[in-house]
Each structure stands twice: as structure tokens, then as C-alpha cells.
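Take a look at the structure set out below.
Every protein chain except one is present and positioned as in the full complex.
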Amino acid sequence: MASCGSGGGIKFYEFLQFVPGLSQGNGVAADNCYSAWISPVRGKAAVTTGPNSRHLQDDITIAFTGSGGSGVIAVGEMLLRAAARVGFYGLLRKSYGPQIRGGESAAILRLAPQPVAGFADGIDLLVVLDWSHFSRFGDELILGTDTCIIEDAAAGVRPLTVPAAVSILTLDFTGLAGTLGSAHNNIAALGYCGAWLGCSAEQLVASLNHRLQRQDSATLKLAAQVAQAGMGLAAEHPPPLAAPQPGRPEATRWLATGNQLAALGALEAGIRFVAAYPITPASDVLEWLATHIDKTGGRLVQAEDELAAVNMAIGAGYGGVPAMTATSGPGLALMAEAMGLAVASETPLVVLNVMRGGPSTGIPTKSEQGDFNLAVYGLHGDAPHVVLSALSPADCHFTLGWATAIASHYQTLAVVLSDQLLGQSMQVLPAPPAMPFQARLDRAALPPVDGEHYLRYLDTGSGISPMAVPGDPGAMYTADGLEHSIGATPSAGAGDHQQQLSKRQRKLMGLMQSEHWAEGVEQPEARLLILGWGSCYPVALEAQSCLEAAGVPVNVLGVRLLAPLPWEALQAQCAKVSQVLVIEQNHQGQFARYLRGFGLQCHAYHRPGPRLLTALEIQQQVEALVDA
Amino acid sequence: MASCGSGGGIKFYEFLQFVPGLSQGNGVAADNCYSAWISPVRGKAAVTTGPNSRHLQDDITIAFTGSGGSGVIAVGEMLLRAAARVGFYGLLRKSYGPQIRGGESAAILRLAPQPVAGFADGIDLLVVLDWSHFSRFGDELILGTDTCIIEDAAAGVRPLTVPAAVSILTLDFTGLAGTLGSAHNNIAALGYCGAWLGCSAEQLVASLNHRLQRQDSATLKLAAQVAQAGMGLAAEHPPPLAAPQPGRPEATRWLATGNQLAALGALEAGIRFVAAYPITPASDVLEWLATHIDKTGGRLVQAEDELAAVNMAIGAGYGGVPAMTATSGPGLALMAEAMGLAVASETPLVVLNVMRGGPSTGIPTKSEQGDFNLAVYGLHGDAPHVVLSALSPADCHFTLGWATAIASHYQTLAVVLSDQLLGQSMQVLPAPPAMPFQARLDRAALPPVDGEHYLRYLDTGSGISPMAVPGDPGAMYTADGLEHSIGATPSAGAGDHQQQLSKRQRKLMGLMQSEHWAEGVEQPEARLLILGWGSCYPVALEAQSCLEAAGVPVNVLGVRLLAPLPWEALQAQCAKVSQVLVIEQNHQGQFARYLRGFGLQCHAYHRPGPRLLTALEIQQQVEALVDA
Amino acid sequence: MLKAKEYKSGIKPIWCPGCGHFGVLNAITKAFAALEQAPENAVLVSGIGCSSRLPAYVNSYGFHGVHGRALPVATGLKVARPELNVIAVGGDGDGFSIGGNHFLHACRRNVDLVYLVMDNEVYGMTKGQASPTTPAHWDHSKLTPHGPQLRPFQPCALALAAGASFIARGYAGDPNGLAQMIFEAVRHPGFAFIQVLSQCVTFCPEQARWKQQVHEEDHNDCCDPVAAARFLHGEDGLAKGNFYRNPRPVWPPSAQAGGAVDLRSEFAL
Amino acid sequence: MLKAKEYKSGIKPIWCPGCGHFGVLNAITKAFAALEQAPENAVLVSGIGCSSRLPAYVNSYGFHGVHGRALPVATGLKVARPELNVIAVGGDGDGFSIGGNHFLHACRRNVDLVYLVMDNEVYGMTKGQASPTTPAHWDHSKLTPHGPQLRPFQPCALALAAGASFIARGYAGDPNGLAQMIFEAVRHPGFAFIQVLSQCVTFCPEQARWKQQVHEEDHNDCCDPVAAARFLHGEDGLAKGNFYRNPRPVWPPSAQAGGAVDLRSEFAL
Partner (left out) sequence: MSEALYQDEAVFLAHSVALEQEATERLYELADTLEIHNNRSLSSLLRELAAYSEQHARQVAGLCQGHSLPGLRAWEYAWPQDESPEVFHYSQVHYLLQAEQALQVALEVEQNAAAFYRDVAARTHNPQIQRWALQFAGEEEEHVRKLQARLLQVNAGQSPRDHTDFDPPQIPE
């Protein structure tokens, strides 16, 4: 860190040095391994060339559905944990009905020998504990003719919409559990599937114990018995499809959601103040922070609303303490005015926006990428700021770290766009390397040389002005959202205005040089580039691999730095191919419109949620373009 | 209006019929004269062809500056009123220092024989009552070598920045007033300038009386004497430049600000509910409404903040009463979340945003066009809505009327962008024709045919769903910002989501057919189109006329319907020329970026305020392009 | 004349079995029956939360807006359409946290509305975080693992200080008593505030104890703000009853009829 | 040790001659002198309004934010940097209209801040519209030509109901008395609220009469909320004095030191 330059003042705000004081725990990897970790689907750094290493044949997608306390979500989580112990990587997403609790639900699990960051198109194995309301998941549980269904004997009437062609096996999980005195057919199903995947009884019991931590030992014992009975059933009546093969991962692996990883990334990069107002699907970021930030010496405040939350974070940021808040669409809209204040007053601020279906209250529990416009354009006046997108659940960690460093370094607002899919999916991933970013204010010019007046908003070469924080003697100034002179006095002068506007825009240009602006995989002889952002990126990689198999090599690029857009670098990527297809999950094609504003000639494929974008539909789009 | 279809229910909300009950007062003109009135600088309807009828030689710009109670603003207003009576058209803008009152100020007045909607580049006659702080206006009072300065003998030390070349006349306004026992040198200056412009003593006294309404008769009498003394001085020492010639207007003319005209337009089109939170420069819209809406049977509520204001307007709109609020940048940002609610729940809502310098608190008293992005893109999720821009002070009337009708007809949010320059400039203009727009809900399908269920969010051919309002029997429903089915029950289904998203976008397509989407003037053999919006449009027309004089014919188009953009119609206009220059007054070129997103190839000229965009700089830009 | 149950819309609530909000729904339908309310002339306006889902379940007009803004929407609607019976409903999070400012100003403004807050001392819908009325040491939320550690918000005392002219507290477990309160609140000219203790069985199962703890405290005739303040500063928050009633001029004063008016002449030169 | 006048920044206020806010500036500098405040360790945080311009005029750090949000900014700053002396300042419009919710919640939260509101019963900066504290029949604003017709907001009564632990009212025309209040408010642990009657000579020239009308009312030892409520519900709004002081636990409780911690192990399989 640059010297603070002032002797006495420093002592009582030593934490401004931003020594995070965090041990990096397990599986610390060197800095240069980071990008391998972020885009787990592929091999090397930044934009790599070569075949997409992902082989579709190796993976399997298992879905559990049920309702009213049947506990399918719990089974999904326990099975993921157990399968991970066997050597699988995997991803789990959850889907619910509108009830607050006890509603119908589904857990969709994808397992593979190597890291997976996105979901597949179809379901290989569907385990049904209860058929009622199954149609509610029609958008999400897509049955192919090769889907294999295992239904509980007590699952009720199978809906007519289930294709006749699929193979169906009826097993009496309920009866099996019942004979042991348990009502939990879900645990029997867990045992059944676990055995098929090669989990040992210990591994399954360990998962059960982890999940049922607070239960008494009799309950745990009974659950273990039921699971074992389920394992027995698998030996007798295995599912009529081959079990996938686990990998042989050497590194330490983690099980975490994108939201947890975002929160961890923020803390590791130096966030020490969080202001929180709960909102789905961002609340769990805040909740994780609430239970961990104290340990770092930081603070979380539950605010009365989003207006308070964002202004509290600005207050802390003004005080030199790296600060953030997290929200979702409606909350981000409420924060717009104050985000402009962060821009004008040049106060570091990180805002994580975990997107859900919009507009308005919309579809709060489902994923969509509809807040691009608001994040990039939603401030009044000319207010340049930074917008990043996280490219996978794992990348939430990296991107929050980067955003934290950017906000402090550039004294700016950094909005990070994640979404419900990235944020709430649970991923098995290699342990991330040590956080490469640290929040640091550029305080080189402080305090002013004796006799000089401190110029808070000085127009420096880099555009980054010297930022004093309270406690620095001799550098007192009043930060202002009113336009101001370099000396921080309010000014309505055209010259001051032009100077500050230009400076605030120019200072962000430094970011354009960053290699982190995008991730990608190139293939030799590719004629088309699939360009995506956020949670579309893993889907695009998957499509790339399908297309490769079909003999259509394409390049894939996921843009992490959405604004300011490194247009030249992007152009260079686009120039390598003859067609560009922009993909995103929203109705209006917001990102594509944005790119066209820079002059990009592109095709665009976009549609709203809540149905996830699939590799198959992207593949079809690409094939149509390539054929034409 | 479509029949409400229900007998009994209608009686107690008869005002829903939206009979505005307003007599159209003076100067009613036929509907087809409207567009002539709106773009006063030129001749006929929509896009006209022919020479720009504006001749620069005929106009004159007079500025008054002074400070600390010298009353230059009052002089400006009184002179405009008196000059109007002589037959001038004109425009007046005011500029203040940062003090709440008594600070330095300037009144800038442009007079011509035909309507003027924009300001000129330079000052022809500068009347200085006090030189101190003159430099504060350096950006706004641009002195050319042919500027003629009249300074009061007591004006103090002339700053060094005043070019030596200008002609300066020192007159003792202070002494003249003093001999009559008055401290008001400004009134002497009024008499002086008035006489020069050809005003009679009665005309000047009428202006004085209008302005000093609340004063006692002795004061009025003294003021009249001082003014007459000033007139005498003009006879002795006329300014060393020719007086301009007034016109011979036949129609009744008005004196009003854009903000007043916007308010009038809203009431005349049927607005009957206003929610208000004061903010510069929108407060005077609200204040005018507050003193007039009662007469129409409508209501204004002063809200506790902008969040309340916009939601109150939504409540009234849901009740079937045309409703609006007015604000400026920071307030608009606060309204973003609820604006999304209006979109999702399909509630009519008009929001007038009078722009000021941004970002954040920015430069509240000065004009800028920086809120384009926020207005067009500032909602979360995919939220199609309408954004209009007023193209002149007079056009504020038309555009608010149109917005009011659109909001009701399309059950949507209509944002109108005006700015400080349009809103607070005082214009002499021909009396507007009768308001051609009326707010009307499409209630054709109400109530449901017996036995049928009322489907509030039905996906009709037009995309406009049948809207019941409380009081309609048999059509009870709950409006919702959650995604919903056609029957207004919350839904997270992909099908319902897609259907409602598409419907809400499609319903606005009807607007594309409107001839009101833009105004323009074409010239034969034009090779270039100047494309602008809002207050840039009159400046572009002025530049057109200068260019015409210089032998460079260009077309000019001012876009009133910014979103949804009638792209095909715009393309057709652009296809007529080989180059397009987009002009606007903001730092980032927000409109140009937007247009490029549609695929427009254009040049862009934009710079921030508070310095006004001038015809001269546009002319230079065009010449550079044409030369290249 | 409709029966209470005919004021249910037929849409099935998403609420958890045992949720207090059912009791409130029950009370509203009973009050409507007693008021002989024409369904088309009543509007329930809400924000976001479990409680704010209520309008859809009632056979009347409804507006389910955004979080915290029920009162402004209701205010705009009532001022624009004074002949309607407008009732704003919502939760403690919606009304006292994000919506706190509107609550204060609605109390002062005294528009002829009813505002009913289903107070379960928690954010139900977002999974059980502390709300302004949560006890300081309630540590069941991950967002405040040591409890909110703040003095709970006192809705009735604040309503009084802010100028509400009708203040009462009901209990969802007593829908009949609550129905009477709602009935009287609707009849009361001006802003009427009812805080309803409405248990969240899912996140605050301890609220089942309210059945034993809630006690009656009637100040029906209390129109003295000082006496009401004294009571409200002392009580335990579990008293139900009418705490304050003091009609004062309703805003806006009744409208003059809008006739043909000339808005234009002032502009003529 | 600096003298009072050395706490002025040298930037000349834009205020009208005679504006009460000068008196407040004067009082703050005197209080700082008495506190021997190191200028670099004090931060004045404000929103938007004539009053909110004050921070720039004081020789300390300042933050001039957006309208109505001084308290959240101050809260974030103080929680993040507890060693600083953080004072939020602003006007009645800023604090009680748009900022009303933060005011309520700051009172409950009891962070160790001072909040000083320069109450002139008007929106000065936007040209004289009615604020929440404007008298019901004050008809000088074009926005409310018949007067706001609403019951004025009672800041001290509300602060009490919301849980403020220090409540006082000062007068800009008595900067010395006010300086003492500020001095004590800074020393008070927790949230201290001072309402200052600060005349707007431009839009409310009638406030010149405050000089005669303001009267002393000292309840210095009043730590009984019921007694304070009784007083505040009865008084005329022009009493100056300390109305309530009742220290209670400050939020947040003091921090544990952050050392090397392991945030990662919980994720490992």
C-alpha cells in the first residue's frame, strides 16, 4: 500500500491499511491458477485455444421432485455432498412453488468427473416422490425419451403429460421407510441413488449427519437405517441406466453457493462494512456476511430500507472502509439516486445485484438477466461507473474481489451483476486460490505538501484524485454530490463541470487494460463467436462442446467487465470470426442492444426466464446461422 | 369514450368520463394549426420542406446583469412583456449565482419579429448594473467584438476580461433614479431599453404595474416616473446599435414558461390528480398546478418524498383518474422502482422530468440533457414504457397533452423529458390551439359478459387489456407488480411471463404510427440531417438557418417519441441524406449511443451544460463534416 | 347483503397453515359483512410480504404494489376517488421498516383511510429476518445472529406522536373483536390505524403463546393524547383494545365541483 | 487548542443575511472549541437544503450527500469508524419529510451520533414550500395556497416515541445556549437529537418574532419518558431546553478485534 504520508493521524485507523488478516485456509493455489479455477469447464488462462475439454457423455442430471414436506431439496443437497466425496463435481439448483413452506419443490443435480458450472438441457434420471403439481415444473424438468423415471409407489397418479416412451420404475420408498418406522421416503431415495453413484454407507451417513445436525441421535440412527435400506434396494433394482464415473480430483474441493462465494470474495478482498436490507435472492449473501464479518473486525448493519443501506455503505466508504451492499432488482432501483452520489463524490462503493425475474416484483425466486440496463444506465446525469458480471457460481468469488479492489482504487461505484441461478446454485468446485485482490485507496498525494491546499478532486494524470479520509490531518474537505471544483467547493461553472465529468470518465479507462475483462475458449478454425455475460457463459461453453462434437468449432467469450466496455479488446475478439451471436436471458436483448451501440454487428438470441437458457437452444441458433 | 357498459356503477365516478370542462379561452386555433404553433420557428406540419424562415438579422439579444437586489431579473421580465405588446416575440432566461437570494444574476432576452424558441450565440446589448461577479457569467454571457455595453455609472470596476474592442456607453441610471428619490436604477434601465425598442410609456407602466401588483400606489407612481426618465435618457443617448423591428402578429399571443405550459397541457388533456415533491427546476410546474387544479375538480397532494409522490399518482391512476407527478434527475432516480410497478401493473402514469445538470445533485439550476439514459433504461427487468421529449417551451404543452393521452390509452408509464431551459425560459408565443388530446381508458370490454370471468390482463390483439376501475361491478381484480396470468393471479410460469412481457411491449407498437413522433424542417438538396431531441431542436433549427445562409442546406429533425423509437420512420428520414449528425447537451452522447444501438451510422456532437449549446457550434460541426 | 364468507375471492392463500394472517382475512370479511360493503366499492391496497398478499384473497378491488408503498398508493386513490372505501394492509416490515416514513406522514395527513398492519415481528416472506418490532434479543435470524439489539419500534406510540386520530390494537386470534375494530375504523372519519398481532407460526413459533398473553385493555373513550401517551409508554405491547380516538378535520377538505373553467386567460398578453 | 472562529473553513456561506443557520454555525464552532475537537476527527454529514450546506463552512471533514440521507451516511461512517465524532446536520424538510424514516430508525438504533436539525418550518432552498413542521394555516407557498392544512410534525415527541435517548431544542438566536447543547450531545453516549429553531428570514419573515416567543424550559434531569411525553404533548413548540436524557446501550456494542480468521474451512468437503 502506498504510504499514508502522515505520521500521527494514522494510528487510530490502522485498519485502513486493509490488511485483511485472513488465512487462506485450505487449498491455497498460486495467483496464476485463478482463472483456471474460475472457468472450471476449460483449461488455461484468459482466452484459451483448444478443444473444449468438457465431454457431455460423462455427466448425468438427476432431478428429485415432490411436495409438502417430502424433503426433495434436502435429498438433493445430501446427495451432492455424498457424491462429491466419491469424486464427483456437481451443481445443484432448487425450484419451489409459491407457498412459503411445504410447497411442491424440485432439486436438480448435475454430476460429472470434472467441474460443472452450468446445467444440461434434459434430465437423465427423475426421481418422483409425489406426482401432484408435477406440471408446475414443466418449464424446468424437461423429459426426453431417454429420461429414466423412478417413482415412489405412493407418488400418486402420473400425469398424462409424461411421455409414454420413457422408462419408468416404480419402487416402494415409502413402504421401505415405513417398515423401519420412518415417514421419510426421501431418505430411502437418497440411499438408492447414492448407492448407484457409488457412495459408501459412511459417505451417505456423513451427509445425513451434516444435514440433520440439530436432531437427536435416535433420529439420526433411524435415518441411517432408512438410507441403508435404500442402498439395498439399489442392488436389487438398479436404475436402468449406467452410473456415471466420478473423477479423481486431487485438490481440495469445496461445496458452496455463488452467493456464499461472493460474500467470501468480498471479505477476502477487504470489505469491512456491509449494509443490508433483505431481498430474494440476495438475502443469503447478506446472511453469510452477517455471520462472518465480525470475525474480520468488520460490521454489518441491517438497514431500514435500501435507501438507508446504500447510503450507509457510502458513509463507510467515505470513511475509507471498503463497503458494500447486496440487493436485487427492486432494491437496485431504489439505490439509483445514491449510486449517483457515489459517482459524483467519488466514494468507493460495491453493490452486488443478484438478479431475479422482472419487471417490478416480477418473479422473485427465479433467474433472469433483466437488470443490465438499470445497472449500466440507471443513474441520472452523466455518471460513469463500473459494472461487472460474474461468469459462474465460482466466479462470484473472483468478481466480488475484483469489484472491491476496483471500487477503492478508482474511488467509484462498482455494480456486480449476479443472478439467482449463479447465486443460489450449490457447486462442488476446486478450492479457490488465494484472493488476488485487495481494496486499496490511492493515497499517494496525501497530505498536501505544507502550505499547499489539499485538492480532493484534483485532475491528475490518471484521473484518480488523491483521497483523504477523516482522521488525516490537514486534508479536511467536504465531499459533495453537487458539482465542484478540484478544491471541493461547489461550482456551477462550465469549466469545472467539464473537467470533473471528463476526469470521472477518464479514470476508469485504466480498467480497459485489465486481462480480467473477459474469459473465453477459442477453437481453431472457428467462424463464429458466442458472446455472453453472467450465467450464460457456462451455457455457452457447454454449447461449444456440443457444437464441437457436431463438427462446428466456435469461440466463446464471457464478458466480465460490462462497463466501461473494453471495446477495442472486444472488437479484436470479434474480428477473429465472421459472425457473432450474443446470448442472454432477458426479453429485450439488453446486452446486444448495448453492444450495437458501440457499432458491433451481431446476431442476438435472448429470451426471458424463468426457463433456463440451454446449450441445446444455443447450439440450434448457431447451427441455423452457420447453415444460412 | 367507449361505453362503460355498466349502468348503476357509473354514477359516482362520472369524472372518469374525463370531460375536462375547460373552456379553451383566448386564441383557440383549429387542430391542424397545432404543429405550426409548436415549432414556431418554421411554417407547416410534421416534416416540412423549404427554406428555414428564420432570418438571423431580425433578432436581438439583450442581457442585464447585476447583483444584490439590483433587480435585473425583474427588468428582464418587464421588458419582455412590454416588448411583446409592441409586437415582438421573445424568449427570456435567467441565471443566478449560488446565493439563495440577492446574489448576482443575469437576465438574457432575445427578441424578434417572429416566434423564437432558442437562444442566440452572442449578446448584442449588455446592460450592466453592477460589474462585481460578472465573471461568474463568463460561460453564459459571451461578448463578441460587436457587443455593445451600457454600464451604469455606479456599476463599479469593469473586469479586465471584457474585451477592449467592444463599444461601451456609461450612463448614470443610478443618478437618474436618485434625483427622483428612487434607489431603482434597474427601472431607469428598463425605461431606457424600452424606449429604444419602441415601447410606449403606457406599455412600460403596464409592465411595471403587472410586476409590482402588491405595491402601494405611491411606489407605482415613483417607478413610472423613473421609467419615464429612463426613456428620456434613451432619446438623448441611444445605444449605438440599430433597434430591431417588431413584427405585426395578428393572433393572440401569450407570455408563459415551458413549465407553465406543460402544466396547462396536462390539465387540458385531463390530468386530475397530481402528487408533488418540490425540486428545482420542476417545482414551478407543481406550483402552477397547485393553484389551478382545484378549479377543474382535481387534486394536488404535497407528498413527503418522491417515493410517495409517484406511488400516490399510481394509486390515482389505478382508480381511473389521470395522474401525474413532476420532478428532476434525483427525484426521477427515486421513482424508478415504482415506475416499474406502473409498467408491470399496467397503470397509467405520467412523469414529467425537468432536467438539470447531473450527476447526483449536480448543478440544480442549470440545464442539461443528462437523464436520457435513466428515463429510457432506468427500470429493472424488461420494462417497456414511453419516453417523450418536449421540443420547445411551447411544445411542453403539446407533449404533456400527448403523454397524458398515451398513458391512459396504453395503460402505461409515459415519462416526459423537459429541461431547465425549456421549463424556466419565458416565451412570447402564439396562443396554442385547443388541446387535441384527451385521457381515455380503453374500457370497451367491461364489464365481462355475464358468466365470464373478468380477465384484467387479457392478451388482446392490440396488446391493450381491458381495464376496470374500482366502482365497476363484477370486475373486481387485484392489480399486481408480481408477474401474473391474464386473470391477474400471480404466476411464475414461463408461459405467462413470456405472454405478459410480449403483450406489454407489443401494445406500445401502435404508437409507432403516430405522426407526432418528430418535428422537422427539410431543405431541398440537403445532404446532412441534424438530429436532436428536447431543447436542442430549436438550436438545430437556428443552425439550419445559419447554414442556409452559408449555402449549406441541411435537414433538421427533433425526435419527440424517444421510446419506443419509431426506427423505421427515423431510418426513412436518415435515408434522405448521406450524413447524420446527432446533437445533444450531455457528456456521454446518450441519445447517439441509443440510436447506434438500432444500427444508425451517425456522427455525434455533444457536450455537457451549463453552457448552452449554440447554433454556431453546431454550424461549425456541420461545416467540418461537409468539408471532410 | 353478502355473508362474510362471500367476501372471500376464492383464491387460496399461500400462507402457512396457522398463520395469523388467516385470522385477519376472516376479520375483514366479517367487517365487510357488517358494513354491507359493496365489493366493487372497496379497495385493499398493499405492499410486499406474506401479509401483503391479502388483497387478492378478498372479493373486492385490490392493489398489490411494491414493498413499503401501500400508504401512498392508498392515499392517492382515496384522494382521487373519495367515494371508495380504501383500506391499506401489510406487514410490520413493509409498514414500519421500508414504509416508516409514509406511516408517519399518513398519520399527520389524516386522509380518510384505514391502515391495518399485520405485525408478526418478523419479515415472514424473506425467511425470518428481524423487523422493526422484533424483540431486541430474538436471535433466530442469520442476519442478526445476536439479535437485532435495538429497541423495538412502538407502532401505537409513534402513531400517536405522529397525529393519528384512531389507534387500536387487535389480535388475529380474535377475529371477531378485530372485525369490530375494522368496522369502527372504517366508520371513523380520517386516518385509522390498527396494529394486529398476527403470529408467524413458521419463523416465530413462540408467538403461539400470544393466545395466553394477549389481554384486553379498553380505552374506548380515550381522546386525550396525554393519557394515551402515558398508557402507551407503559404497556407491554400485548394489550388489545382501542387506545385513542379523536376525530379531527379530514384531509382534503371536501372538493368544490369542477365546472367549466378558464385556465388560459392569465397567459394572454 | 483552536478558537471558535478557527473552526470556520473560510468558505463564505451562501445563506441570506439574517438566516438562522449562521447562528447554528456559530454554535457549532463554539462547541468544537469547548470540546477541543481535533478538526480532522470530526465529520459533519448533511443532506440537501440551505441548512445542509453547513458542513463546507466548518473546518472539519464533511459529507454533503443527497436529500434526506444524512443519517444513513452518518450511521455507516460512525459504525465503520467509531473513533470519529460524527454529527449529522440538516433541515426540517431534509430530516422530517424525505428523511423521516431514517430519523425514526436512527432514534431506535442509538448509534453514538449527534443529529442537529435546523428547523425553519419551510423548504428554504427550493423557494419556500411547506415542510412537515409548517403551521397548518401558513399559506405563503404556491404549492399549498390554502396552507398545508395538516397537523405539524412534532420532532421531539416523535423522537421520544421512537426511542431517542437525548432530546433537546435550541434556538439559533441563542448560539451560546445552543453551543452548550451541542457540547452535551457530543458527550452523550448514543443518539442525541437537537431540534434548532433557525429562522428563514426570506420565506418566513414572521420567524423574527421567535426572538420574543422562545422561552426556556429545562428538564435537564428528565429521564422519565412518560413525563417527557406529557410535557411534549402539551407545549407550544417554542420552548428551548433539554427535554429528555436517558442513556441506554449504544449500538453497536464495541467490536472484538479482527485477527487472523479462517473463513474458508466451512466450505471444504
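Residue numbering begins at 1 within each chain, and the chains themselves are lettered A, B, C and D in the order written.
Following the convention adopted for this analysis, contacts are C-beta pairs under 8 Å (C-beta built on N, C-alpha and C of every residue); 3 or more make two chains touch, one makes a residue touch a chain.
These numbers come from a predicted model, not from an experiment.
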Discussion item. Under the definition given at the start, what are the shown partners of the omitted chain?
Written reply: A, C
Item to complete: Among C:39, C:55, C:76 or C:173, single out the residue that touches the unshown chain.
Response: C:173
Worksheet entry | Missing-partner contacts on chain A, residue numbers | 67-71, 73-74, 96, 98-105, 130, 132-133, 178, 181-184, 186, 212, 215, 218-219, 222-223, 280-281, 283, 361, 364-365
Fill in: Positions on chain C contacted by the hidden chain, ascending
4-5, 12-20, 22-23, 27, 30-31, 33-34, 48-49, 67, 125-128, 172-177, 179-180, 183, 199, 201-203, 205, 207-208, 210-211
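FYI, only the chains that are shown with their structure count from here on.
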Discussion item. As a test of understanding: of all chains, whose mean C-alpha position lies farthest from that of chain D?
Written reply: A
Practice prompt. Return the chain pair with more inter-chain C-beta contacts, choosing between A-C and A-D.
Written response: A-D
Fill in: chain B and chain C: spacing of chain centres that average the CA atoms, whole Å
41
Worksheet item: From the C-alpha centre of chain A to that of chain B, how far is it in Å?
Response: 44
Fill in: Two or more partner chains touched - positions in chain C
66, 68, 97-98, 100-101, 104-105, 132, 252
Discussion item. Using the touch definition from the top, which residues of chain B touch two or more other chains?
Written reply: 98, 304-305, 307, 330, 337, 340-341, 345, 360-361, 480-482, 490
Worksheet item: What residues on chain A touch chain D, complex-wise?
Response: 9, 12-13, 15, 21-27, 81, 84-85, 252-256, 260, 264, 267-268, 272-273, 275, 292, 294-299, 301, 303-305, 307-321, 323, 337-338, 340-341, 345, 428, 431, 470-482, 489-490
Item to complete: Please name which positions on chain D make contact with chain A in the complex.
Response: 9, 11, 38-45, 55-56, 59-66, 68-69, 71-81, 83-84, 101-102, 104-105, 252, 255-265, 267-269
Discussion item. Looking at the complex, which residues from chain A come into contact with chain B?
Written reply: 98, 136, 139, 307, 329-330, 332-334, 336-337, 340-341, 343-345, 357-366, 368, 370-371, 373-374, 376-384, 480-483, 490, 492-495, 497-498, 501-502, 505, 586-588, 590, 593-594, 596-599, 607-611
